[in-house]
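Yeah, one chain of the complex is gone here, protein chain that is, but the others are all in their spots.
Naming follows writing order (A, B and C), and every chain is counted from residue 1.
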Amino acid sequence: MLERLEGLRIIANAQALDAAVWPNGSRVFRLAADDVFLLGDGEVHLDDPHAIVELETGFSGMSMEPAAALDWLESTCEWELPGQRPAFAQGAVAGLAVKLWFDETEVFVMTASALAAELEERMP
Amino acid sequence: MAAFTFDGSSVPFDSGDSVLLALRKAGTIPGGTLCFAGDCPHCVATVDGVSYVRMCQVSCRDGMTVEPHPVGGAPPLPDGTTAHTAPLQIRHCDLVVIGQGESGSAAAAEAIARGRRVITLDSKQGADAIGIYAGLTVLARSQYGLERIHCDDVVVATGAAEIQPVCTGSDLSGIYTARAAEYLLAHGVDLGTVVAVGDPPPGHASVSGQLVRFEGEGRVAAVVTRDWDGTEHTHPCDTAIVGLGLHPRDALFRMARDLGVTVVGDAAIDATIPPPPQAGTICPCANVTADDVKNVWDRGFHEMELMKRATLAGTGTCQGMACLPHLRSLLADLGGTVQPPFTARPVTKQITFGEISAGAHLRAYPRTALDGEHRRLGAEMDRIGGWWRPWTYGDTEGEYWAVRNGVSIGDVSTLGKMIVTGPDSAELLERLYPTRIAGIKPGRSKYVLILDERGYVLDDGLVCRDGEYEWFLTFTSSGATFAEMWVRDWAESWELDVRILNRTMSLGAINVTGPHAKELLERVGLSDPPSYMGHASAQIAGIDCRVFRLSFTGELSFELHHAIADSVELWRALLDAGADLDLRPHGIDALLKLRLEKGHILVGQDSDFDSTPRRLHHEWAVDLSKEFFVGKAATIRTNKAPLNKQLVGLTMDGPAPHEGAVIWSDGDYNGYVTSSTWSPVTEQSVLLGWLHLRNGELPTEATIEERRAIVSPVPFYDPDGGRARA
Amino acid sequence: MSLRITCPHCGVRPLEEYLYGEVPVVPDDVVGDDARDLDRAFMRANTEGVIRERWFHAMGCRRWLWADRDTRTDEML
Partner (left out) sequence: MNEFIEAKVALQWQQPKAAYDVVIVGGGGHGLATAYYLATRHGITNVGVFERSYIGGGNSGRNTTVIRANYGIPEAVRFYQRSLELFASLEDETDRWIMHNQKGLLWMTHTEHGMRAEKARAAVNTAFGAKTRYVEPEEIKEICPQIDLSGGGKFPVLGASYHEEGATARHDRVVWALAEGAMHRGVHVHQRAPVTGLLRDGDRVTGIETPDGPVSAGVVVSAVGGHVTTLASMAGLRLPIRSHPLQAFVTNHYAQAFDAIAASTDLLFYMSQTARGEMLLGAEIDRQPSYSYRSGHHFLESCAHRAMTLFPFLRDLRILRQWTGICDMSPDYSPIMGKTGVDGFLVTTGWGTWGFKAIPVGGEQMAQLIATDKTPELIAPFSLDRFARDRTLADRGSAGTH
């Protein structure tokens, strides 16, 4: 089951995001050059007075065991997955906009909460 | 012994036999020169409910059902009840090599040695390439199911097919190509008395002379050849073997030639042009004879493609594998030049709908965070504006009256929502919108149209100001993705320093509407509601909300925007708090009625492709004194043309005509109804519709569904807006 | 269609992840405010050859990118 995630959404100029120091233990998903979705607690200091920092609950996600995840992705993902770990990747999976986090222990699968039920139907 | 059913009879088989081999062993064999290589169309049958399957390419399975196709007819449409599915595998590599004969194996080995990632496909190992597509992408059907392979290069090494004989009697059974005969002998099949023509398989000698015809009743009984001096010789036989040469199996290459695909080995040989056929069936799939081709030629169809279309030769199951060499030969004989082969298009090996659609999905419709709540309340859900939304909770009229007389809540989470900040944010919005933005004070909102560069209305929404550099924008539900593309595109093209965040799927929104809305919200903590067209942050039932005061229904309304994580809690808190106020939710059906009484347009329903603000009576939302906005030049330009039609309000006695009904004036078409409903509160039908001007004037009345309609001012209800501002 | 387009942020992705964006170009010989506006709104070179165009990576980073494509072959350059 995908669970609704609670994090921060940060839109700021790319240099500010490149230079930002993220809280220990947080996960930083760089959605675009000027766009971060941050999972984790703590203060973020950004060198951009016009940055947008908002509570973000619009994504849902779940952790998958790597072998099972890769098995599923092999039948649903038309692009090449990253080889290194950890890695973030995003694109169409099972026809939906999906964001993926890969590390040694898990594949974390995220999508918009509004499409979470649809993605679940398309998962093994 | 294991057996399958063929045409109602049981046929035994040895493990590993193809269906065709088992049939040959049992003495039941279709007519035509069989190739046992998947090239010719003679052995197609319906196998386990799937027609047009080549029996030489299917291994026998115990209990399988094989039906021959009807003679001279087509198999019936299946009923789709079989459960054939194919899992999908998506693979990536540098190089795909199709065909693993000598040249294919060598190409693969060479690439592997150079460190390239190589995937090989070979139909002998059950992996059929279906097509080569841009990308590059190779589609194949294998033991794993459907394979979609994304790669940089493809080598086609599919070998060559044997040329079929075309002459009288070539459709008899008992005729084999040289390779097929070799294959049958290797499998211990007794061919009886054999007569071979052309290049025979090893161990057989050919009779001399040119092949003239085959003789026999159903089964070949003799081969007739002709000497150089014209003398015919009849060679009695049980089996005829023909070795007429090769032509390349290069359809995969020809369909992808310009994609940089390479072809090697026999697939790259020059096609043999056989002697022009004098009689017999050239195209066995479509049953086209040499005489047919000559007849059509004689009437002016000289182009290969015209010939193909006029006879249907080459358009059947084998896609020209059997007929193409003979067609080219015959057309060259008739016209003096050898024409290029007709086009090759995917698919090369046939594939079922079930197989090809493995892994395909229907369009996804997002759901709001309140989707479960709506369903629990018994809502009839519908796809609206790209989302699943509650059409009605079962009592549209009751929902309507709850808004007009009491209080009601509606899920408007689907609204497009966007935050824009940055030093140039005001400049961006000033250029984007056709109305003045700079004058909006923090805490205030303004209704805005969005115009395209043609001056047509694309969308509408609100601009809300939070601070000097902070803005919140709304768009229609169906317009959110477009709006994001549009705003980002312009911001980039003007090189403005802004930050943009689409909040559509992150924020929920609940509309609290009705005369008792304020009372309800007081109970859940809103002590200081914003004034009309204002907005403020507040805690509602303990939840952080941004409260917008506006009105689409015409009643006192507040829109509560909040993180979607809180939607359910907020929704339930409102329902609880309003229980004694007869609070009930309203669906889209009721909402459309309510807004229509107020004359609010729905962009996309009431507006059309060519809807300028002038045609929509929305000139008030456009300020032409602004220096610039998107669509300004077009508005000035189109305003020079005489006005031809406008969106107007209409009222009628009696039930509402249906939306889309034609509007007549003096017996002539004069427009159509865009929105229509019975208005309970005004006790008449109220409509919006397009009306054409006559001599520069709008008619004052019209006929709709044979009843009289009066052109009426909008809003139809509460024209001075006192209720919304209450 | 199943072309692949390289998104500078996300990487190589199939065309189906993107939405198309056109860049209208008005030739210099179209003169006058109304004429230029009309041309920009409606008229198209509809080039048979290489065009510069925009794609919006809707299923990924949701940002625009620039691309060059040969409309005769659909080759992305």
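Note that contacts are C-beta pairs under 8 Å (C-beta built on N, C-alpha and C of every residue); 3 or more make two chains touch, one makes a residue touch a chain.
Bear in mind the structure is a predicted one, so any value in this text is a computation, not a measurement.
Undergrad: Checking the contacts here: which visible chains does the omitted one touch?
TA: The chain that is not shown touches these displayed chains: B, C.
Undergrad: Among B:Met55, B:Leu139 or B:Val714, which residue is in touch with the absent chain?
TA: B:Leu139
Undergrad: In the whole complex, not just what's shown, which of B:Lys25, B:His42 or B:Arg148 touches the removed chain?
TA: Among B:Lys25, B:His42 or B:Arg148, only B:Arg148 touches the chain that is not shown.
Undergrad: Per the definition of touch given earlier, which of B:Tyr144, B:Phe482 or B:Tyr672 contacts the omitted chain?
TA: Missing-chain contact among the listed residues: B:Tyr672.
Undergrad: So one chain is hidden, and I want to know which residue out of B:Asp199, B:Glu303 or B:Asp466 touches that hidden chain in the complete assembly.
TA: Answering carefully, the residue with contact to the hidden chain is B:Glu303.
Undergrad: Tell me where the left-out chain touches chain C, residue by residue.
TA: 1-2, 14-16, 19-20, 22, 27, 30, 38-39, 41-46, 48, 51, 53, 69, 71-74
Undergrad: In the complete complex, the non-displayed chain touches which residues of chain B?
TA: 49-53, 70, 73-80, 82, 84, 131, 133-134, 137, 139, 148, 286-289, 291-292, 295-296, 299-301, 303, 305-306, 309-312, 315-317, 319, 345-347, 350-354, 356-362, 382-384, 391, 454, 589, 605, 608-612, 637-638, 641, 644, 658-662, 669, 672
We take it that only the chains that are shown with their structure count from here on.
Undergrad: Taking each chain's centre as the mean of its CA atoms, how far is chain A from chain C in angstrom?
TA: Spacing between the chain centres: roughly 29 Å.
Undergrad: Could you tell me which residues belong to chain A and also touch two or more other chains?
TA: Touching at least two other chains: 35, 78-80, 96.
Undergrad: What are the residue numbers in chain B that touch two or more other chains?
TA: As it turns out, chain B has residues touching two or more other chains at 150.
Undergrad: Under the stated contact criterion, what part of chain A meets chain B in this complex?
TA: 4, 6, 9, 11-13, 34-35, 48, 50-52, 54-58, 74-80, 94-96, 112-115, 117-118, 122
Undergrad: Which bits of chain C are touching chain A when the two form their complex?
TA: Contact set of chain C toward chain A: 9-14, 16-17, 58-63.
Undergrad: Could you list, by residue number, the parts of chain B that touch chain C in their complex?
TA: 133-135, 137, 150, 258, 453-455, 481, 484-485, 488-489, 492, 502, 633-634, 636-637, 640
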